[in-house]
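Note that this complex is displayed minus one protein chain, with the remaining chains in position.
Presenting subunit A:
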Amino acid sequence: MSVTREIITLQLGNYANFVGTHFWNTQEHSFNYDPEVEVSEINHDVLFREGNYNRNVTFTPRMLLLDLKGSLKFVQESGNLYTENQIELNNPEKNVLSQIRETIAWQDDNIEVMESEEIPMPSYQKSLMENGIAEGEEFNLKETVNNWPDFMYTRYHPRSINIIKNYEYSEQISTFDTFTVGTQLWNSPLFEDEYCDKIRNYIEECDQCQGFQTIFDAIDGFSGVSMKCIEHLEDEYSKSILAFPLIPSVVKNFQFSDEGMSETIRLINIAFSYAKLSEFSSLFIPLSTMERGWRNVSDARKFHNISYDSSNLYHCSSILSSFIDTMSIQYRLREITNQNYLSNLCAQLNIYGRKMCGAKISFPFPMNEKEDLIDFLDRFNSDLMQCISPNTTIGTDRIIQSVTLRGIPKNRLKKPFEKAKDQMKMAAYKCSSISEMIQLYYQCSFYASLSHVASAESAMKIKSPFPKEFFSDNRLTSRGFLKEFQNDEISQVNEVPVMTSVQNSNELSNTLENLYTQVERVKLAKIPRFIDAGLEKEEYKELLEQLLVFKEQYDDNEFL
């Protein structure tokens, strides 16, 4: 019997939902509806569940998202797929009340309707709902998106959406401020009853659940909710928990605080998150497109072959989503080996309690259109990957890493024997698979390191609402390889090869040390809102201590 190894995804926070929205869009774009084509090497049942609604089969993410009131805009809390009982606003024949009158158990003349103004759908969503997106239709999403529902392509199960009512989303300021406020909120009925029950509902459906992917905003109150949530997962299900703390490239000030104060609050929230993750997660990978995630966050990471706007959340989040999409392939493959488990990935990397890893991405993987992998690896000697973890630099020594390369067809590994010529002279010619060759590559280029490599043939699909403008400088072919000769011929980039690496090394000690020193300097008394929200001085000390102990895991070890 072939069993699906399900993964449940949790998204907590506004930026997490930006990333998540891209992630699910990309997932859905990689579905194959053509029965003629060979079945995909990726098992979509891992992330998606089959359901039924009005005698139709539905396929929706095993996902729960969490955001503040007001962030959903035109989307109802029950989502936009199971829409049977939804009311129509602005129906000239039947006003809102009369549409549901019979279902309200109260005397007729005594009902007061308090209606908010209808929030219009952006034109992209309208087209999607009404007639689908026509080939070549442009929506200039880069300029028009101001929140994640604007570019939501995948439709969700009514269970998926969870809204915190106590805090309202605002474009100007951030109201949900501290880690502590977040942890307090966890004790409210929204979480105790509903949210936790929904997690249970998802798990109950699973035959062989591998664990959880948790994507969350580490800078605001969502950090606190997320840590409580992860603690709950660990306590209740004892399955693998992979966490991605996010630090957005653009941040708002918190209410009643200036920039300096806001920065300090973010710093503390991040530090608390890392400390707690070291206790409750199986592995965590901080992600950001900024070089630094705390104090003086200004320099954006550059990617060689894409042009993106580093102050646009819709842009930045798509890069982080591409990372998650690619690195997660190994536990989403259809073929089940002992390697292809989330637990395996975590166990490979979290040795000695070093649960934090750095992320690197090569997006797109910069191979020329006619080149073979063997030649590419032979000639390429600049940095193949860009780091996307904040305040992190990892060199080439004493590293444990898990690499995923996708989108290189098998026949591009090397030339067949008859035509191989010079390739034969290379040691790598004996490698018979992509992963083997990458493995060898790292054996040669990294000192005293250990690389686990997974590969997949399918490239990452690039389809609107993914920001296709990344590739507008026309340097890529439609399959995402670098053009050998620049020409004016405009090619639609339909997919790109991507490589990612999750890395652990003692250099991460510097990251944690930096975080620790910064946060240790803060005088808690100067930020009364933590205390006001119920943080005990002792607890604060303990968290700092926990962070320090965690940092030390990276210091004193012979092996690495």
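Keep this in mind: contacts are C-beta pairs under 8 Å (C-beta built on N, C-alpha and C of every residue); 3 or more make two chains touch, one makes a residue touch a chain; residues count from 1.
Just so we're on the same page, contacts and distances are computed from a predicted model.
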If you look up the hidden chain in UniProt, what protein name do you find among "Signal recognition particle receptor subunit beta", "P-loop containing nucleoside triphosphate hydrolase protein", "non-specific serine/threonine protein kinase" or "T-complex protein 1 subunit zeta"? "T-complex protein 1 subunit zeta"
Selected from A:Glu236, A:Glu259 or A:Glu520 as touching the chain missing from the view: A:Glu236
Based on the whole complex, identify which of A:Thr214, A:Ser282 or A:Thr477 touches the chain you can't see. A:Ser282
Which one touches the absent chain: A:Glu93, A:Glu118, A:Glu135 or A:Glu538? A:Glu118
So which of A:Trp106, A:Phe417 or A:Phe485 would be touching the chain we can't see? A:Trp106
Hidden partner sits against subunit A at residues 1, 3, 5, 51-53, 69, 72-78, 85-89, 96-97, 100, 103-107, 110-119, 165-166, 168, 197, 200-201, 203-204, 206-210, 236, 238-240, 256-257, 261, 282, 338-339, 341, 343-344, 346-348, 350-351, 527-529, 532
